[in-house]
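A protein chain is absent from this complex, but the other protein chains hold their places.
The block that comes next holds chain A.
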């Protein structure tokens, strides 16, 4: 026992740790991904998806979910920057991975892709619940949709859904519109309405419901209509991103390559939207889009260059900040017209939209309010799909000094004159 303890003590010095961090603004190109699989067959049957990741420079490490040598971190350093869980049936991870360690992984800013499937395991559900997503509790349930299923000559139970209810966000799904519907076959989930970190990316149509297709419905299903989310994403407060899908097969080569015709529509697409949808989504999840950074926060009095240590009330000041977006290879200027700065003490005194020069620089100028105290320049930028920017810089504001007021008030001229003449009278009478 003691010997064991001692070894723990000695091991606690990480002498030969391996450098690894989550998406970092310093070296964003260095990305290793752990892929956990139920079966190595998935590596081949989903190879198109993996290939698209590899071609974008990700280093995929395929492991069986039950592998006893699995580890996310060594000597306190994470070995991977992201993880993909394509193991919907695993009941227990091998090695040192468990729910808590995966959540720690996300808590330290790493990304995660989870694919569940019908008859998914408790473990995957648990992870999903921790991410704010509740899968249908019935293990035999499928998402069924009798009005927007994919027309097929061999699939008769309407569990293969063609959904085109995508989130309207260019940053998440790319600027190119996804024309063809996305095929989905699997389990649905719902997201907690109080949780504003989770976004429904692909939702079911209003007529969909989640139930076991082989049994008769006696009570209303728990999940119905567009409340059913098929694919959701989470962006945590630390900008870690998680993708949760209720279907593993939607990532498969088969789905990537199959055509689709939605029930009730006559257009038949040669290729369904899965490949574009999931590839674009993986770009977002792995921070190739929508990751902002703000640099060069500057403020100074109008006409000056140096940043003062204190402002006086009613000073005119200039504020500027540069915002860049990571494009997968380099930091590009971020162009938007809704970046706002607040001059804040307990509540915003000034809230102003910044103008931009379309090269990443945002600037504005305003007058310091006539209230003194310790203020903050605050930029709180939260937009759908973008990482949140939260900048604050403290700056005190002082009132006028006694000698900074007006020297001679015209209204007081009579008093000055009176006292002056008074003194003169005095001298004159004395003499």
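In this section, a contact is a pair of C-beta atoms (placed from the backbone, for glycine too) under 8 Å apart; a residue touches a chain by one contact, two chains touch by 3 or more; residues count from 1.
Following the convention adopted for this analysis, contacts and distances are computed from a predicted model.
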Taking the list "Ribophorin II", "Eukaryotic translation initiation factor 3 subunit G", "DNA-directed RNA polymerase" or "RBR-type E3 ubiquitin transferase", the UniProt entry for the undisplayed chain gives the protein name "Ribophorin II"
Missing-chain contact among A:269, A:324, A:349 or A:363 belongs to A:349
Of A:91, A:122, A:137 or A:157, the residue touching the omitted chain is A:157
Given A:80, A:209, A:362 or A:377, the residue that touches the chain left out of view is A:209
Touching the unshown chain, chain A contributes residues 2-3, 5-6, 8-10, 12-19, 39-41, 43-45, 47, 64, 75-77, 144-147, 152-158, 167-168, 185, 191, 193-194, 196, 199-200, 205-207, 209, 211, 213-214, 216-221, 224-225, 227, 249, 252-254, 257, 309-310, 314, 338, 340, 342-343, 348-353, 366-367, 369-372, 374, 382-384, 396, 398-399, 401-404, 407-414, 416-418, 420-421, 423-425, 427-428, 431
